[in-house]
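The complex appears here minus one protein chain, its other protein chains still in place.
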Amino acid sequence: MSTLTAQSGLGWEAARRRAFLWGLLPSLAVLLVITLVPALALLVASFTPLSLTDAAATFHFNDPLVNYRHLLEDERFLRSIATQLKLSISSVALQLAVGLGLALLLNGRSKLLGATRTVFLIPMVLPPIVVALIWKIMYTPDVSPLHRALEAVGLPVRSLIANPDTALWAISIADTWQWFPFTMLMVLATLQMVPDDPLEAASLDGANRWQLFRYIVFPYIRPVLVVCGLFRLIDSFKAFPLIYVLTDGGPGTVTEVTNYYGFIQAFNFSYWGYASAIAMVMLAGVFMLSWLVGRLGWNDHDKR
Amino acid sequence: MTQRRQLLQAASALSATALLPGFAHAQSGAKKFQGVTLNVSTFSAAYPKLLQQYLPEFEALTGAKVNFDSPSFPVYNQRADLELSTKGSAYDVVNVTFIYSSRWINSGWLTPLDDFIKNPNLTPADWDVNDFLPGARAPETGKDGKLYGIPWTAEALLSASSRFDLVQQAGLAYPDTTDDLVKVLRAVNKKERVAGFVSDSHYGWTFVPYLHAFGGDVFRKAPDDLYPTLDTPEAIAAAEYYASLLREFGPDGAITYTPDQVTQALKLGRVNFTDAGQLHLAQLGDAATSKTIKTLKFGQVPKGPAGRFPGTAVHGLGIPTGSKNKEAAWAFIQWALSKQTTRKAVAAGYGSPARRSDIDSKEFRSKQIINGNDLAQLALDSIELASKTGHMKYRTVSVYPQVDQQLNKAIALIASGQASAKQALQQAQAQSITELKRAGQNL
Partner (left out) sequence: MTSADATLTLPASLTAAALPLPATRRAGWLRRQARGLVAIALLLVVMFPFLWLVQLAFKPGAEIFEDSLLFVPTLEGFRSLLQGNFLKSFWNSLAVSTLSTGLSLLIGVPAAYALTRWQFRGRRHVALWILVTRMAPPIAFTIPFFLAYRWLGLQDTIAGLAIVYLTFNLAIVIWLMQTFFEAVPTALEEAAYIDGCVVWQAFWRITLPLASPGLAATAVLCFIFSWNDFFYALILTRTNAITAPVAIVNFLQYEGWEWTKIAASGTLVMFPVVIFTVLVRTYLVRGLTAGGVKD
């Protein structure tokens, strides 16, 4: 944080403030137009039964809460929330575990480890559609090396994404593969800040690696894990390409998450009023979680 | 590549000036639609693929440039529906898909074509719109009696076996009834690592013949009474039967198969039986890519307790209301479905033309004899049957797409063991009623 030292009178400071305002204004204006305005439009649309087959007739506010009432009765919507929670929690938990494990393993100074760390970044930055492609290949029995290898050793496995019991797990695994580097990087960055003195002292006293980890390292990185988890949780609501390419919400509706259900309502049958209501519910969820992240004091720019 | 294209263009331009009136006076190289870019979109299928090959001819003739976009069936429908619903101008020519035709036409999203057809400056006299099968023109006609799409395919759902030799080895004949089918499948399933049966996951199309065969129907009495009847005992019996076919005799991941995967599977001899339209089945006769061409056999869809009800489908080319190049779009449609172009396609092996003259032609009949099966005759018989019984009326209903999706999901649920037939269909019934009400339907 910097303080502006007043050097000469009020006019100079006011000029400065104006200059900063001009710097800030374009961004605020743009953000206003492209985020608040659409959000408002979304809110308005969610109060109408807007459907494009007859746009003029369906754009009315006779029954503003009709969509939200329907949402409460809509079994498919409620199931999609359960599916979303299942997918989010399972994949975030896996990501944290794998990321943490790899971070601990790769926390070292050798060039080899440095190079390995860089290569491990790749899944996270691949275009999500390419990740979906990779796993489509992995999960299609005809071309998948995994399926064929398993068959060769006598353990043939049926298609994971066509089986309702395993479809969601299949997506969870693909999602974990894509995002574990995120946790890994965050934990690595924090590990580098663990102070050496307590570690040295403890190991001189005879603590083994597990005890070092559990009593010294872990409390240090626990906050980072929490934030990672929250971040990934919020981001997981956006899951789209994996489901679009791998299962299309199926078999049945077992992998249909809320985001996907909204997409279907909006873009398959033009029920835009209803889809807007779904989107509003999601936005509310994201808002609450983001507020939580902010509340935990992570918006540190304030404190500087 | 470009040289060949230019040669093709020149040659076609010379020979094809008779195709399009008003282009004959292409003086000093100025072409009628020079500089116009036409955006055409259909789903990926045999006829559009042929059209894409013939495009240089059209471009040379009119000077227009054509962007031809052909995604898969569900993606195409979703995009087209979205584009049409907002009366957008992204596309000038679209495929009028059979399950959506009523929805799109009666919402006013397509342009009536009668004026274009009648105009002698835009359509040559011998183009003959009446040459198209009446049964194919009917779904493309709106409630106002105007024609909104020109059909490029009239196909019927037929049964096919890629490894009929295995059936013969088991001492059985081609299955005629639903009971026969199960018997045959039990005998041949997994023989020589060939799975018994698969069908493409669009069950709103592949399952309904079985629904009808067992005495069920989609609506109570389409198009007047649109109350869905998906959970009647007959419907439940039909769904049980069909889902068990997929579960017991289907290959791994059977419920995720797209039409192209099905065609591929049969070509490679990985699956034996399927039900598909001759649009796809004709490809099995392609000697270059089909390994099973010598062991193919075709038949009609099985007869059930209530009779035989083959599904029929018609797709056409239409012009969205939002298009900014309607004349050029009509020129394209008119060229694409002219007698010359369709005859060329038929001669190249295209299996489901919509023109009577093509269906009766020698080229078509001879090309459609695949491994001794007269595919054309089978299809024609099915189409005739369908026009008599009128069992395809359920599809001309504007709210059918929503119910179509419910059927897809229901069969997938039953076949994957997630729900019993009764549960899945009751769910589909309830959801359909909700969707129909949301679409403004009075039930």
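Order as written gives the chain letters A and B; numbering starts at 1 within each chain.
Going forward, a contact is a pair of C-beta atoms (placed from the backbone, for glycine too) under 8 Å apart; a residue touches a chain by one contact, two chains touch by 3 or more.
What you see is a predicted model, and the numbers here were worked out from it, not measured in a lab.
The omitted chain makes contact with just one of the residues B:F58, B:Y91, B:F207 or B:F249: B:Y91.
Check A:A45, A:V66 or A:I161 against the missing chain and you find that the one touching it is A:A45. Touch with the hidden chain on the side of chain B covers residues 39, 41, 44, 49, 67, 69, 71-72, 75, 79, 82-83, 86, 88, 90-91, 258, 260-261, 263-264.
For chain A, the residues in touch with the chain missing from this view are 1-2, 4-5, 7, 15-17, 19-24, 26-28, 30-31, 34-35, 37-39, 41-42, 45, 102, 105-106, 108, 110, 112-113, 116-130, 133-138, 142-143, 145, 148, 152, 177, 182, 185-186, 189, 193, 195, 197-198, 201-202, 205-208, 211, 215-216, 224, 227, 231, 234-235, 237-238, 240-241, 244-245, 259, 262-263, 266-267, 272, 275-276, 278-280, 282-283, 286-287, 289-291, 293-294, 297-302, 304.
We take it that only the chains that are shown with their structure count from here on.
Against chain B, the residues of chain A that register as touching in their complex are 49, 51-54, 58, 70, 74-76, 140-141, 158-159, 161-164, 247-248, 250-254, 267-271, 274.
Interface residues of chain B, counted against chain A in their complex, comprise 74, 78, 81-82, 85-86, 103, 107, 252-256, 398, 401-402, 405, 409, 412-413, 416-419, 427, 431, 434-435, 438-440.
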